[in-house]
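Every protein chain but one is kept in place in this view of the complex.
And then chain A:
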Amino acid sequence: MMNKLIFGRYIPGDSLIHRLDPRAKLIASFYFIAVIFFANNWQSYAFLAVFTLGCIALSKVKISFFIRGVKPLIWLILFTVLLQVLFTTGGNILWHWWVFTVTDYGLMNGAFIFCRFILIIFMSTLLTLTTAPLELSDAIEYILRPLNVVHFPVHEVSLMLSIALRFVPTLMDETEKIMNAQRARGVDFGEGSLVQKMKAIIPLLIPLFVSSFNRAEDLATAMEARGYSGGEGRTKYRKLDWHLKDSMVVVVFAVVTILLILIRN
């Protein structure tokens, strides 16, 4: 059930996009999401779509992964588009019934919102598919570093993030184990009414919680035994390197922004 989730998964590879600095990728994807809102006509959306597809082609990840990434969100997207189409007023009225109006202006807006959603999901999926979770947490730590000035615990947050990421597969395995152990004792997961389903979760959740507490205690002891005494005076083993190609990303995005401003109305 958890393998179907594409969002947030990493696919190892060795393309240009894979080798980019995670900071460049993280900032670029956030920037792209902001820039999308500048687009306001067909030409500008087409331009951004071509750009996105170009990035995807560069990453050498199959397009089917991206489409699968959209799937779980498709109902949300269609619902939003539908609302947009049915309730927008202005322009030529094509169809009218009770409170619903379909106008050519509304149709166009709906299509734009659809494009916007798809492009945002494609771009963020591209980020997570080509960047290892650990690299992402390194990038987040680096980007958050200025917040140290306002006494935001950057080191602690990034440590928690990397420990959380490291334990995701371990806890998944354990969940599976506990589920099977409880099934062997006659617990039915995912059957019966909603109340019954919820009740069946309890023999899974409580052992999982308790074992997480035990794990946390063991881990804290092991960390302390290895000399961990907080963020001060630590050196870092992982290093992020900013290369020429990462600077190129900045240039490319600047060019994209300029072109977009020229194309829009």
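We adopt the following convention: a contact is a pair of C-beta atoms (placed from the backbone, for glycine too) under 8 Å apart; a residue touches a chain by one contact, two chains touch by 3 or more; residues count from 1.
FYI, contacts and distances are computed from a predicted model.
Hidden from the displayed complex is a chain whose UniProt protein name, among "Light-independent protochlorophyllide reductase subunit N", "Quinol:cytochrome C oxidoreductase", "Hydrogenase small subunit" or "Energy-coupling factor transporter ATP-binding protein EcfA1", is "Energy-coupling factor transporter ATP-binding protein EcfA1".
Of the listed positions A:Pro72, A:Pro146 or A:Pro169, the one in contact with the omitted chain in the full complex is A:Pro169. From the options A:His151, A:Arg185 or A:Lys239, the residue with contact to the unseen chain in the full assembly is A:Lys239.
Although one chain is not drawn, the whole complex shows that of A:Ile11, A:Leu134 or A:Ile201 it is A:Leu134 that touches it. For chain A, the list of residues touching the undisplayed chain reads 133-134, 162-163, 165-166, 169-170, 173, 214-215, 218-219, 221-229, 233-239.
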